[in-house]
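Report on the following structure.
Only a single protein chain was left out; the remaining protein chains are all shown in position.
And now, chain A:
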Amino acid sequence: MSVAAERGARGGQRRAGLSLRPPATLTLLCLLAALAGTALIALTVGAAGIPLARLPAALGLWSDGAAGPLLARDQLVVWSIRVPRIAAAAMVGGLLAMSGAIMQGLFRNPLADPALVGVSSGGAFAAAAAIVLTDSHLGASLQFIQHQLLPIAACAGSLITTIVLYGIASRGGRTSIAIFLLAGLALAAIANAGIGLLVFVADDRQLRDITFWLLGSLSGATWTKLTTLAPVLAIALIACLWIARGLDVLVLGEAEAFHSGVDVERLKRISIVLVSAMTGVAVSVCGVISFVGIVVPHLLRLVIGPAHRLLLPASAISGAILLVGADTVARTIVAPAEMPIGILTAAIGAPFFLAMLLRQRGLVSL
């Protein structure tokens, strides 16, 4: 067989590996439109239903003069409950999905997820410790500090966990997937043991606050909490453009990335701080929500490819869509009660993770 004919035959066999990538701007616009659609649906459904026809008036966009008790109720529901909650779900979803994507790039491992490897638990443990310690050691006059302290404590807890994890799993520029997952499992166990201990020593009031972290819920979303989430998300979105190329090249390995001109140590430091801050602040607002960081980037890579310049912002928007949708389901499926969203994302994400493992079993030796 001639070389050309042989190549042709191989081309036929390998067509499956061929990639056609959609244009970046179009992708982001489509995702933003989908996010807007999801948010619109989320605004209308809930314990107090607001039909689409009443929504503009409730949002205060325009009023047809029919001011009344119904409009006042709608406005109250929309502005003090639903909008902050949807915004929080979108921001937390964006933070979790993007931190998952960055972590996967950093560890060159599509199975990395901050919640799966204990980074979220580390943050939750620190936040729970902050609740118990500040509550019993700060006087009533200093109670207001607690609000500011929680995100900081959660970020610090996540940062320490990520650094320890990196130190254990990475040696000489190589990361072992097996050690990474197992070390993450052990770190999560330690953090969860710590949370258990805190639950044991906590009084009733503290206990109620801690339980909120363990389940993961967006029901506590307020405008104040949005002011914690928004700056971190904004910084992360700007930073992700800056580290995108480095994360792409890092896929070749640390030595290769260095040979290609990437300051690997700086990239690692920035990525670790970003992942920790994003996970920590998300945890401080709504507890541990797992699998968003693994499902979203993985599905996106199949469609738009793995280049981080598009993957990171697309992950942020898709994560927002997923969590706004999941939260809407969580607060309506067992109405008037609410299902903790952490349970819902785990119920979707865990089987997905198993499917990914099975697909990789033949390709990656753990």
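Things worth noting here:
One rule holds in what follows: a contact is a pair of C-beta atoms (placed from the backbone, for glycine too) under 8 Å apart; a residue touches a chain by one contact, two chains touch by 3 or more; residues count from 1.
By our rule, contacts and distances are computed from a predicted model.
Per UniProt, the protein behind the absent chain is "Hemin import ATP-binding protein HmuV"; the candidates were "Phosphoenolpyruvate-protein phosphotransferase", "Hemin import ATP-binding protein HmuV", "TctA family transporter" or "Carbon monoxide dehydrogenase". Note that of A:D209, A:E256 or A:E338, the residue touching the chain absent from this view is A:E256.
Chain A meets the missing chain through residues 7, 11, 14, 16-21, 108-110, 245, 248-249, 251-253, 255-256, 258-264, 301-302, 305-307, 363-364.
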